[in-house]
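Some notes on the structure that comes next.
A single protein chain has been removed from this complex, and every other one stays in its place.
This part shows chain A:
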Amino acid sequence: MLRSVSSKRSFSVASRLFANKKHEVVVIGGGPGGYIAAIKAAQQGYDTACVEKRGRLGGTCLNVGCIPSKALLNNSQLFHQMKSDAKGRGIDIDGTVNINVANLQKHKDTVVKQLTGGIEMLFKKHKIAYYKGEGSFEDTTHVKVSPVDGLEGSVKEETVLETEKVIVATGSEVTPFPGITIDEERIISSTGALSLKEIPKRFTIIGGGIIGLEMASVYSRLGSEVTIVEFQPQIGASMDGEVAKATQKFLKKQGINFKLSTKVLSGVREGEVVNIEVEAVKDGKKEKLQADALLVAVGRRPYIKGLNAEKIGLEVDKRGRLVIDDQFNSKHPNIKVVGDVTFGPMLAHKAEEEGVAAVEYFKTGHGHVNYNNIPSVMYSHPEVAWTGQTEEQLKEANIKFKVGKFPFIANSRAKTNSDTEGFVKILIDEKTERILGAHIIGPNAGEMIAEAGLAIEYGASAEDVARVCHAHPTLSEAFKEAAMAAYDQPLNF
C-alpha cells in the first residue's frame, strides 16, 4: 500500500454553510499530546487551534493523573519521614505531626491550577486559538466544536473550524471493572483516589500496576491498611522481573499487603463499607474481604467518544486504539493521531514526543520517536525507573547480554541521606558492551533514568558512561559504578 501524496477533500454542504473559523492546524484534545502539538505547530508558523472539552488544558496528566498524584506522593512522603525518621536524623519534633486532609487536597489543587493556568499562558504567548467545547469530525477538513453544558467559557453555539491538518489527541479514560459500580466515594477510580476527603482505614486496590502501587504508597503513608489484589503473578506491569520482585519486597516492608494471582469476583458497597469477593487463580479458593474504600485501577483505555471518527472512516483495533501508520497517519494523511488514543505505552511523555513528531512530519516530512527508549517511572519511595530492554525481553529475543549492578548502600550520597534502599542495574550487549537497558530502584531514580536514556540514544557502551566524570557525592555515581560493573568491576563495592 502506498501513501497518498495529497489529502482528499470531502465536501459537507452543512459545513460549507456554517464554517466560521479557519486554521491551518486543529488539535483535538488539550492533554500532553495535544497541547504540546499545538505549541509546536504554532512555533513552526502554523495558524493553530486546540479544542478541549474538559474546561482546563493539561488532560488527564495535569488534572487527574501525574501531577496531582505526585503532589500527594511528595507530601505524604514528607509526612511519613517527619513521623518516622526525624528523631534518628537529630530532629526533635515538639508535639505531634498530623495530616490535614483538607489542606493536603488544597495544596494539590493549587499546584494543578497553577500548571493548567500556565499552559493557557503558553497558548496566549503562541497565539493559539483555544476552543472550549467538544471537537468532532464533520469531514476530513472540518472540525465541529459543540458547546458543553455547564462548562464555563464553552463556545456558545456550534462552531465549525475549517482546516488543512488535524491532530487527534483525545487521550484515554479509566477502564471500568465488569460488575463493579464506581461511585467515586467508596468505590473509586484513580480520579476519586486523588480527591478522597478522609483517609480510609482499610483500602483495597484492584490492580498492581503503576497507578495502583502509587496510590497504595500514598495511603499507606497516611495510615491506611492497604491490600493490593492483582490477577497476574507479579506486580509492576512492564517492569523487569528482578526489579518487580525487589519492588514488592520494599513495598511489603512499608506495610502494603499483596494478593497476587487473585481474581476479583465482586465489589459491592453496603453503606460505609465495601464487600469484596476474590478467588485464587491457582486453586479457586474464595475469600471475602472488607474495605472502607476500594480503588479500581485495572488500566486505561483509549477515549474516542463523541469524536465522530466513523464519519470519516477512521478505524480502531480491538482495544479501541485509533489505527495509524509509522508516521502517525490515519486513513487520511492530513489527520494524524498521537498519545493514549493510539498505539504504544500510555505515558504523558510518550504523547508529548509524538505530538512534536507529528507536527514535524507535517512541516518537514520527518519526525522521530524511539519507542525502544521511552522511560517509565514509579514514584514510590524509593522510586523505580527503567528504560530500554528488560532481562526477560533480551532472553526472549535471544540476545546475549551482561549485567552490571550497584547497590545504593555503597553510594556515598545515599548514605549521607540515610536513604540507601535500591540498586542500579544496567544490561549491556555481551560483545559490543552497548547499553541495552537500565533499571533503577532508588532515591531520585526518575531523574537518573534520563542519563540512561541519553546513553541508549547515543548508542553508548558501558565504558563510555564509566569514563564520564560524575560529580561526588551524587546518586548518579551509582549509575557510573553499575556501568563499570557491567564491563569490568565497580570501584566502590
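The rule is simple: a contact is a pair of C-beta atoms (placed from the backbone, for glycine too) under 8 Å apart; a residue touches a chain by one contact, two chains touch by 3 or more; residues count from 1.
Everything that follows uses one rule, which is that contacts and distances are computed from a predicted model.
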Name per UniProt, for the chain absent here [options: "TMEM9 domain family member B", "Cupredoxin", "RecA family profile 1 domain-containing protein" or "37S ribosomal protein YMR-31, mitochondrial"]: "37S ribosomal protein YMR-31, mitochondrial"
Hidden-chain contact residue, picked from the options A:140, A:159, A:329 or A:390: A:329
Omitted-chain contact residue, chosen from A:40, A:56, A:80 or A:269: A:269
Chain A residues touching the omitted chain (full complex): 1-3, 173-176, 178, 181-186, 189, 269, 301, 304-305, 307, 309-310, 314-318, 320, 322-331, 342-345, 365-366, 368, 371, 458, 460, 463-464, 467
